[in-house]
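This is the structure, below, for whatever I ask next.
Only one protein chain is missing; all other protein chains are in place.
Moving on to chain A:
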Amino acid sequence: MKIVVLVKQVPDTAADKRLDPDTLAVDRGAVDGLINEMDEFAIEEALQLVEKHGGEVTVVSMGPEDANDAYKKALQMGADKAVFLTDPALAGSDALATSLALAKVLGTLEYDLVILGSEASDARTSLVPALLAERLGLPQLSFASKVEIEGAAIKINRLTDYGHDVVEAALPAVVSVVEKINEPRYPSFKGIMAAKKKPVDTLDAAGVGIDAAEVGWAGSRTKVLDATVAPPRAKGTIVSDEGNGGVELVEFLASKKFV
């Protein structure tokens, strides 16, 4: 079975993120980049499926030239090879344009399954999985907390507002996973060494047939008009419970008219 996992490099969630005042895009230079956490669950799921059913895992990432930590991490965890799409023409792509570019890359690959994280922690739009399924004309198996494959059939539990749905489809399919699905492995020393020798195919937009007018700033169908930093939250009152903490808490709630 051939599995493609999509991974995105994002600014460290723990760091203070900001928008670049000139481009109004996420300022990726300001803080360290690393793999979107949720994508580690996608890689882990792919590795487990391949361990069970055989096959190989190709990791695909799109980002600025130096955004190579995400796919490297995937290779260290055990993915077999990487495809990295990078091109100045892609800068400024919104979710719609990103999904178009990723769909073009997938068009050059053979696969039975595409696995994504269900959300990237930077912009948090959670759009790419559905957009990609729509563009590829493949079944959308999103918010998966469990994946089972039998022959050419796939079945997932899809977490919903009310519980979950059991969803079935035929391969190939697009699956996005939630963090409940597994426990991502840490790369072993051996894995880290082996990753250095794994093939990385670096592509530009023209190389996969992307029309530059359809991506980047030019091709995006949304535009950020302005950005302001919100005033920081005022510092709160913190008290130690000396036996009366509950009552004091209610005093506070009453002062705010919640009680």
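One rule holds for everything that comes next: a residue touches a chain if its C-beta (ideal position, glycine included) is under 8 Å from a C-beta of that chain, and two chains touch if they have at least 3 such contacts; residues count from 1.
Everything below uses one rule, namely that contacts and distances are computed from a predicted model.
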Protein that the absent chain corresponds to, by UniProt name, given "NADH-quinone oxidoreductase subunit N", "Electron transfer flavoprotein subunit alpha/FixB family protein", "D-methionine transport system ATP-binding protein" or "Signal recognition particle receptor FtsY": "Electron transfer flavoprotein subunit alpha/FixB family protein"
With the missing chain put back, one of A:Ala152, A:Met193 or A:Val259 would touch it. Which one? A:Val259
Missing-partner contacts on chain A, residue numbers: 13-14, 16-19, 24, 37-38, 94-96, 99, 118-119, 121, 123-127, 129-131, 133-135, 137-143, 145, 155, 158-170, 173, 178-180, 220-230, 232-234, 236-241, 243-250, 252-254, 256, 258-259
